[in-house]
Structures are given as structure tokens and as C-alpha cells.
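Removed from the display is one protein chain of the complex; every other protein chain stays in position.
As written, the chains take the letters A, B and C, and residue 1 is the first residue of each chain.
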Amino acid sequence: MPLPAKKKRNYLPLVLLALALFPIFGSTYYNELIAKIMIMTIFAMSLDLLVGFTGLVSFGHAAFFGVAAYSVVLLSPKYDPGNLWLVLPGAILTGAAVAFVVGLFVLRTKGIYFIMVTLAFAQMIYFVFHDTPLGGGSDGAFLNVKPELRIGEKVLLDLNEPMQFYYIVLAFLVVAYVFLRVLLRSPLGHALAGIKSNEHRMVSLGFPVFLYKLAGFVTAGGLAGLAGFLSACQFGFVTPEILSWHQSGNVLLMVILGGMGTLNGAAIGAFAFVVLQEVFGALTKHWQLLMGAVIVTVVMVLPGGLSSLPRRLKGLLIGGGARHG
Amino acid sequence: MAELVLSARGLSRRFGGLYANRDVSLDMHKGVLHAVLGPNGAGKSTLINLLSGDLPPSGGQILLRGQDISGWSPDRRSRNGIGRSYQRTNIFPGFTVFENCRLAAQSRTPRALRIFSHATGYADLCEAADKAIGQAGLSARRDVVAGTLSHGEQRQLEIAMVLATTPSVLLLDEPLAGMGPEESQAMVGLLKKLTPDHAILLVEHDMDAVFAVADVITVMVTGQVLESGPPEQIRESVAVQEAYLGAGEPDDE
Amino acid sequence: MEQGFNRRRFLLSTAGIAGGLALPGAPLFAQSANKIRVGLMLPYTGTYASLGNAITNGFKLAVEQGGGKLGGRQIEYFTVDDESDAAKAPENANKLIKRDNVDVLIGTVHSGVALAMTRVARETKSLLIVPNAGADEITGPLCSPNIFRTSFSAWQPAYAMGQVMAEKKHKNVVTLSWKYSFGEQSVAGFKEAFERAGGKVVKEMYLPFPNVEFQPYLTEIAALKPDAVFVFFAGGGAVKFVKDYDAAGLKKTIPLYGSGFLTDGTLEAQGDSAEGILTTLHYADGLDIARDKAFRTAYAMAFKMQPDVYAVQGYDAAQLFAAGLAGVGGDVTKREGLVAAMEKATIDSPRGRFTLSKAHNPVQDIYLRKVEAKQNKVISVAAKALADPARGCRM
Partner (left out) sequence: MDFSTFLIQLLNSLQYGLLLFLVASGLTLIFGIMGIINLAHGSFYMMGAYMAFSLTSLSGNLLVAVIVGIALSALIGFLLEWGLFSRLYKRDHLDQVLLTYGLILIFEELRSLIVGDDVHGVPIPELLSASIQLSETLSYPVYRLFMSGVCILLAALMYWLIRYTRLGMMIRAGSSNREMVQALGINIDLIYRIVFGLGVTLAAFAGMLAAPVSSVYPGMGNQVLIICFVVVVIGGVGSVWGALVAALLIGLTDTFGKVIAPDYAGLAVYVLMAAVLLWRPEGIFRRI
């Protein structure tokens, strides 16, 4: 880590334990909800790699999530379970490959323009699925049977089984989390952090910054692809809406809500976002009004996101302290 | 004379209709400290930006050991040994001094694909970083977050980062700006130490320092080279005195 | 329920950590043993919000008229806003099915969302009544004993219109619709009847949904000079199309026909441009049916506004479910009996009596309607007791 690591209490094992034990208590619906939150966490973490760690504010991240989800449906046979060995790497590679191509275009721009151009490109991909028969047009397409993992005749993992699915998602969440942690402390991760801190200096130090950004972009696309794969398996259904800019906005919101630049923040953001949707939806028909109000409030008064809340409260209690902008 | 490393041939740069540099030619040799003097707006920084690749030239050539590198990107030039420092401190403010230099050293051996290794685990990078920190006289501040350093220390770090990339050419844009007398003294000492192994281009306002360290001085006015030669020649040049030294106090930017 | 309590505590505490929030416990988790749990999954925000509200109103009106009961049982509602977002459809359906354990699922307007709901209902064997979405598949390849529809299939009004336009001696017709399955199915249904009767569809034109820049197509139509035009549009798009068609001067020379939604719920906005347009649908203004008059009065009294076809469909969804409950004495656990009773029911709908086909789609009269004084006045019955062919249904 570029910054001297502060000694912090580590809640991760506790959270992991809670997630592992949850299905014992939870009903089917809440298991699915938690699984969804975990999938969204992977998605949000992948975006955080760009926004929080590389300084690339992408407003089109749903595109990679979406194309991967579509690839699951397209790669699976119509009435038989797809082969996990094929479908999973296929989805991740699809996400990464699309990110590669899009990255070639968008990474030539910077700052506010980058936000716009990623948005525009994601929208282009949205229309590819929306307007062409490739993925069933605007009506979407169904995954009739979810993939399974076979060795010979024996089915090792079957994603149609809700319990198995839950633990597979949990396992992938852990893998993605560890992978990102490892990546961030690697030379590549440090270079990305350097790009976020001062891209110009990275160039003059001799880093081929474009390639590094592309590497980050492709990695994030692949991880988003993993999330897209899991999402397609969870709901067995893909529509162009999963690539829409609303989806990109939502995942960006999760990252901001939780506080960008920390993987835990992405998780907190995903959790808070899904729970808020759930709670507000139950409260009123006009739940989007509440959601909008929360977004505006967070942006206005809580720039560090929810994960900055304890620090802020502490600062408030101790009296003043350093004010963060 | 020693080996010719970097040279500019008729270099020009226009902004709109104005020439910031016009037909500038100069040579940089290994072991020679080449200083560039000139009043504000003489095009000194533009020259450095052209050599480092931060600005594309409107005309002319830049040769690195005889090879035309005018079209090269700044990062490619850096990888080929052209290191530069900035007039305005340009560091990674959130990182420690060590990490600033370690990252700089990493640019030489990127190892970008070794994503399962610790960035801080490479001894060669750590050594290079520590050596550069030592040369710049920042060893005591190694683990301090760069953004909290004093201005003078940040200037030192600026140099340390360049050194960590083990360049053969050093383009230094006012390294003494904002430094106290003691720090300046140390920097002048460092420049002297570095000269034998590097080709150095120094843009600087501090006359005493320039005449103390420079082997060759080029004076620029309104984007053009007025005169170029050893310090004695420049000191005695009537043209230079009229255009620059005689025009009152040298300003500081 | 012990489990529910644990869950709630867990969520409360974790949500508390996340943002100092508290879940509204009661509406989410209250469970009552003896009420029938009705899940309404309808659009309450976005383009179709008014349709979702009308369906809800219609359903609730029927329940109110039964004294707050259906089949002798109290009703408890659970609502989810589906936002007409197909991406969220499986999840939203699961909310009602798995979280709220509803006994019957009512929804929805948007065909894409309804198709996803249908899949979920098939998987979870939940009872689903579709009060609007007309996608042919719902009572076609996706048909299932537990899936019913009280509205129509896209095929029905379009097929009837094909017959009408052939009778009107139109030979060459251009079709125009949004490019999504509902539009394509409407055009297919129309074409089937129209070409069987000897007409010819000279050009099928589609534009991406929900694009409303019609001018290039109108220019095309003007250049092709067909005898008539058949279109499928709904909502805001229908308003704009009808106005643009009129403004381009085409209405005078090339008559415009459409599937009923072209002029339903949109007449106020379309104004004079819609005047005289012929459409086909399973409901109309000015039906001489006592049941309809009573319904309209009651609806207007209850909600201070006029009902529309959507309200009727919601109303009939409740009636259909009530018929099923009556067959099993209100015991929803007797699924087979319930389904059998619903299949056999004759629904005394404001639109006229209808029964259900084998695939659980209404067998109903399709009316030919003409826009007069901002009403879809019935002219005649375009097709008597028209049944959807239910292609692909194996049941």
C-alpha cells in the first residue's frame, strides 16, 4: 500500500462467518437477496478498481456486466445445462474483451470527457442488444437451465440448486476480493495508484500509462463479467436493461455510497443500496423520491461515502479534527 | 569533447501565431552541465517541454544519440534515459517519499504482469529508491508522506524521483526555486556530483549557482538563442548584458 | 414465525451498521394466517404508472364489492413497483413469491416483465394472473396450469383487424410498429388474417422501441401510397404517432387502423387528430351491457375518474380469482380445485361475458371501435368469441 498502513480492527472474518452461516437462518428469499448483494459487491469492487484506485470514472461499467450476462445465455445450450468450464471463462473473457475494445477508444480521453464517452459507448452496446436480434432484442433472452460443473458423468456443482449457488457466489466474492487485494499491492496496482495520484508524472517517469490504464480497464471488465455471469445464473434472464446507463449509474452509486478507493466500501455501498431499495420499495409507491433524496444527501454532506461515517463521527466527538473535503 | 547525447536542431514551437521557441539548437554532452538562462517568457520551460516530449514541436528535430526522437511520446523518451524535473512540484502527494521514488524506479523494470508479487518486495527497486533518496539528501524523511514535506524538501524529492529512474540525460527545470540557502548549497553540490555521469540541462534563475556549476551556458531571449558558450564568454558578452543582465534584476518566477 | 424474527433482527442490525437505518418491520414481515395474500406486481412509476394504478383500482373495486373479501376470505395486499424494468422482473416476482409468500400474483403491464414473471411462476408453481400484458407466449409456449390471463393476446385484436380491413376492400397495406415482440406479434396476427382474406402487406416497417421520431416513416408511407396503414403503438408513442400522421396530411388520404391501444387512454392528448380512427379491442365505450354501466358508475364513484380497459382487466382478474376461490371454499391450498374452477368460470365482465381457452386466455368478442368525440365508440363486433390459437402450448 502506498500509504503507511494504519492498524485497524479487522472485521472481515466476522463478516465472512456471518455470510457463511446466513443460509441456516435465512429464508429462500433472503438468501437470494444476500446472494444478489454479494454479486453486486463483486460488480462494485470491479468498478472501484477503476474509479477508486485508478482514477478512471467510468459511467459505462454495466456494459461489461451485461455482455457477460448475455454471453452466458448465448453460450449455453437451449435446453441443457451449460458447461461451467466453458461458460464461466467465456463470460469473464467476454467482459474483458469488450472492455479491451472500448478501452482503446475511451482511454484516449480524460476527466469529464471520459465520463461522457464511457457512457456513450455503453449506450452503444446497449443498443446492439436492444436493436439487433443477437440477444432477443428489447425483449431479452432466457437462460432455461443454469450451467453446471461436470467431471465425466458426475455433476460437481449445479447452479440450479439455490444453496449451491449461494455458496458459489460467496466463494467467488472471496476470490474476487483476494484477487483485488493482491493486485493492488503488486507493481501493477502501485502503478495504477500512481496514475490516480498524478498521471502526468507517471508519463514523465516513463510509464506507458495508456497500457496500464487499459490493463486496469480490462481487468475491471473481466471482474464485471464475473458478476454478470453470476447475475445471469441467479435470475436466468437477461434484458438490454442490464446494460443500461441506469445500471451503470447504480453501480457507481454503490461505489460512492460506500466510499471509493476501499474494497470494503464497495461492499458496504452494494449492501446499503440494495437494502435501501428494498426498504423504500416497501414504504411507498414513490420510493424513487426517497432514493433520490438519499443520493443528493450523500453527495452533499457525505463526500467520503458511508465508510467515512465512523471517522467523521469520531472527528465530531473528539472535536473538530481534520476536516476532509 | 565528450559523447554527444541529446541535441536540438532548429527546434520551434508556436502557440497560435506566437513563437515560444524559434529555431533553437543546442547540444548536450555526457559530463557537461549545460545551463539555459533567460528572462521570463524567453522560452526556457518550453524548451524543456519540447525535449522531454510534454509538448510536440512545430518544427525542427530532437536527436538522441543521433536518432530522431521528435515524434516519441514522453514516456518513451523517459524510458530511453531522458529524465526531467518540473518547475512546479510534480510528485505523488499521497505517497511516502520512499514510495514516490520506488514507483519511479519501478518504471525501469515494470513487472506489470507479476500481479501476484508485492510491489515493495523487489530489492533492486528499493535499493534504487533509497540511493536516490540518499543522493537528494532526504534519507531522514524517507517514510514521510510527500504532501506534508516542506517546499524545499519537495523540490529535493522532485530530483530524487528523476534520479531513481537512472537517466542518462537530466532536464532540470529550476530545481533551486524556493529553496533556502543551505538546501541550495546541497543541491549545487549534488549537481556537481551528478555531472560526470550525466548530460544535464539546467534551467535556473539563480545566477551564482548557474555560474558556479555550468560548463556551457545558453542565453535565450524571446524564444531564440542569443548566445551560447562557456560561462566566461557569456559573462563578457555585450549582447547578453544588454538583453538580460543589464536589464536590471533578474526576476524570479 | 421464529425464522422470520431472526431474519428481521439480522437485517435490522446489519442495516443499522450500514447506514443507521431501520427496516419497517411490520409491513414487511407481518404474517396473518387467515387472510388471502394477494401480490400486485405492477408499474407504479414511469411510463406505465397510470396503467398500473388503473389495474390496481379495478382489482380493489371487485374486492370491495365483495365486502372486502374474495371467496369469503379477507384479502391482504402486497405491492411491488415493477418499474416496467424487465431486468428487475425475476427479482421483484421473487419478492412477492418468496418473501411475502403470496397466494396469487397479479401482474403486469409490460410484456417483457410479464414474460419474466411467467418464467418465475412456472418455476415456483405460483398462481399468476396477467391483467394486461399481451405477449402471445404467456398463453402459448409458456402456458401452464397455474398461469391465467384476463386481458388478451397480441394476436387477438390484430387478427380481428385483419379481417375488418379485408372486408373494407383494402388491398395493399403498410404496417408500422415498434420493434419488440408485442409489436411484431400484433403485426403477425394482422397479417395472418389480412393475407388469408386476399390482402397484401406491401411493407412491414419497424422502428426501435421507444423511438418516436416518425417523420421518416411517414414520408415513406406517403411515397408508397398504400390503401391503408395498420400500426401498433401505445402510450406516449401512440399520441405522437396519431398527431404526426394527421399533421402530415396522411389521415385524409390513407386511412389509419390500429390495435386498440393506439387510442386507449390517449384520446385526451390526441385531440382531434384521433377522430375517426378505427381500432379493434376487447373493450369499448358505449357498450350496451348492463354490467358495464354498473361497473363504470361504481368505479367513477370510488376513484373519481372514468375507468378504462386496464381497470376492466384488473377487475376481471379479481373476478377470475374469486371464481376459483368459490370453487374450493376459499381454501387456496387446494390448487387443483382452484385451477379447475377458474378454468370452468364464465366471467361476467364489463366487456361482456367471456370464458377461458384451454391455454387460459380469454375467449372474447373483439369490438370494432371508432373514435368519436374523444371516445372509442363501439361500431360492431369485429370477431365473435375469438380464441387465441395458443400456438406452442402443450397443456
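We adopt the following convention: a residue touches a chain if its C-beta (ideal position, glycine included) is under 8 Å from a C-beta of that chain, and two chains touch if they have at least 3 such contacts.
Here the structure is a predicted model, which is why all the values come from computation and not from measurement.
Under the touch definition stated at the start, the shown chains contacted by the missing one in the entire complex are A, C.
From the set A:Leu19, A:Leu252, A:Ile268 or A:Ala282, the residue in touch with the chain omitted from the display is A:Leu252, counting the whole complex.
The chain that is not drawn here is touched, among residues C:Gly265, C:Gly330 or C:Pro350, by C:Gly265.
Although one chain is not displayed, its contacts with subunit A can still be listed: residues 51, 57, 59, 105, 108-109, 111-113, 115-117, 119-121, 123-124, 127-128, 130-132, 245, 249, 252-253, 256, 286, 288-289, 291-296, 298-300, 303, 325.
Subunit C meets the missing chain through residues 45-47, 49-50, 53, 179, 205-208, 210-213, 215-220, 222-223, 225, 235-236, 239-240, 243-244, 247-250, 253-254, 265-266, 268-271.
Basically, only the chains that are shown with their structure count from here on.
Each chain gets a centre from the mean of its Cα atoms; the one farthest from the centre of subunit B is C.
Chain closest to the overall centre, judged by the mean of its C-alpha atoms against the mean of all protein C-alpha atoms: A. Subunit B and subunit C, compared by their mean Cα positions, are separated by 73 Å.
Averaging C-alpha coordinates per chain places the centre of subunit A 43 Å away from that of subunit B.
Among all residues of subunit A, none touch two or more other chains.
Interface residues of subunit A facing subunit B in the complex, by the touch rule stated above, are 2-4, 182-183, 185-191, 193-194, 197-198, 200-209, 211-212, 215.
Here subunit B touches subunit A in the complex through residues 52, 54, 73-76, 78-79, 84, 86, 90-96, 99, 102-104, 106-108, 110-120, 122, 143, 145, 161, 165, going by the rule given at the top. Across the complex, subunit C is touched by residues 18, 22, 25-30, 32, 36, 127, 130-131, 137-140, 142, 235-237, 239, 241-242, 244, 247, 268, 271-272, 275-276, 278-279, 281-283, 285-288, 306, 309 of subunit A.
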